[in-house]
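Before I ask anything, here is the structure I am working with.
On to chain A.
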Amino acid sequence: MTTGGLVVGGLEIGFGDAPGLRAISFSVARAERVAVVGASGSGKTTLLRAVAGLVPIHRGTVVVGSRDVTRLPPELRGAVYLHQSPVLFPHLTVGENVAFALRLRRVPERETLKRVQELLTAVGLPDFAPRAPRSLSGGQRHRVALARAVAAAPEVLLLDEPLSALDPTLRDEVRVALLGLQAEYSPALLLVTHDLDEAALMADRIAVLLNGTLAQVAPPAELFQRPDSLAVARFLGMRNEIPGRVRSGRFECALGSFPVPAGISAAGELVGIIPVDAVDVVPSPSGSARVLGVIHRVQGTSVLVSRNGVELEARAAASSTPKAGETVDLRIYPERLILLPAIA
Partner candidate 1 sequence: MRRSWKGLAAAGVVAAPVGVGVVYAAAAAVGLVGVSRPDGASGQRVARVLAEPAVWESTLWSLWVASASTILAGAAALGTAAVFRGPGRLDRSARSAAVLPLPIPHLVAGVLGLLILGQSGLLGRAAYALRLVQAPADVPALVYDGWGVGLILTLAWKEFAFLVLVAWSALAERGAALEEAARTLGASPGQTFRRVTAPVLLRAMLPAGVAVFTFILGSFEVAALLGPSDPLPLPVLTLERYTDADLGRRSDAFVLALLGIGLAALAVGGHEWARSRWPDLEG
Partner candidate 2 sequence: MRSRLRLLMAGVVILSAALPFAVLAVGSVAGEWRWPALVPSAIEGDAWTATLAGGTRLGPALLYSLALGLATGVLGTCVALPVGRAIAELHGWRRHLGAGMVFLPVAAPPIALGTGLQLTSLSVGLGGTFQGVLLAHLIPTTGYLSLFFVGILSVWDRRAEDEARTLGANPRQVLTRVTLPMLRPSIAAAAALGFLISWGQVPLTLLVGRGRVPTLPLEVFGYVQSGQERFAAAGALLLALPPLLALGAARLAARDVDVVPV
C-alpha cells in the first residue's frame, strides 16, 4: 500500500437504529481517483461525510495519510468535503473564500495572496478575487470551491456528486478544472455519484455500493466487462440475462450453446449475460428471431428481438435497421459472454 491517500477499514455506520453501511473497506492512493457509485439512498453521501468526520461511525477506521483520524474532528482530518453544490461563504469575496483555510492557519498574508492568485489562475478565474460569490455563475462557483478546497492542501478531497447539479455544458468546464488541480496537487480523490458515465469518466477505479456494502471495486473497464455479481451487473444496467448451465466448457441456454470465454472458471446453474453490443442483428427473411421493436439511443440504435421465447436487446447496424414484425438472424460474440451465479 502506498503512503498517503485514504484507507478505510471495516467501516460501519448506523442509520438510526438499523446498520446502514457495513464492512466498508477500500483505499484511495495519493493522486488516485475513486468514484463510489450506488443507487439514490444507498448511503454514498453518508460514507463521504463519515470520512470527513461529519457523521459518527459505529465501527471501523479511517486513515488519512498515515494518520488514524477515526477519532479526530473534521478540521483535523486533512480531508476536505465539498457538497453537491459547494457553498461559498456569502460574506466573503471569492479571494477571501479561497484564502479561508490559509488564514485559519495564519499563513503570512503575502504568501496567502500569492497562493490564492495561483489557485484562481489554475481554475481559470484569475481576475475574480474581489468578486462577490453571488455574482458568479454555477460553474464558476464550483471552480472557486475547488480552489478553496485545494488551498487547504488536503490529503483527501471528498466530492459529493461533483457534476450532477451542473448543466451538461458546464460539466466539462468543472471536470477539466478538477482534473487539472488534482494532477497538480495530487490529493487522493474520493467522489460519489449516481452517474456511471461520470464515474467512468473521472475515476481510476469505481466502487459499487449495494445494500450497504461495497459489492465491487475495480477500474471502469474491468467493472463493465467483468461485474462480480448479477446485482452489480444489474446495477450497471446490463440487460439480456439468460439462465443456463455450464457443461463441459460450454454454456447451454435457450439461445444455444456457447463456449465459456477464456479465463472464466464457472460451473453449474448460472445466469449468462450477453451485452447488447455483443449481439448483432442481421436482416434475414427466414431468420430465427422476430423483431419486437426498435430502441433509439444516443449511443446507437438497438433492436428488441425475441428468439425461442427469450427477449434480447441487440445492436443494429445503422445502415439497415429492421422494422417491428420482421424476422432477423442474430450473430452472438460468445467471447463477450458474462457468466454469473444466479441470485438465491
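Throughout what follows, a residue touches a chain if its C-beta (ideal position, glycine included) is under 8 Å from a C-beta of that chain, and two chains touch if they have at least 3 such contacts; residues count from 1.
In picking the candidates, the idea was that all candidates are chains of the complex that A comes from, given by their letters.
It should be emphasised that the depicted structure is a prediction, and the values quoted were computed from it without experimental measurement.
Engineer: Which option touches chain A in the complex, given 1 or 2? Just the number is fine.
Structural biologist: Answer for chain A: candidate 2.
Engineer: Can you list the residues on chain A that touch candidate 2 in the complex?
Structural biologist: Residues 49, 52-54, 73-77, 79-83, 86-87, 89-92, 100-101, 104-105, 132-134, 145, 148-149, 152, 154, 158 of chain A touch candidate 2 in their complex.
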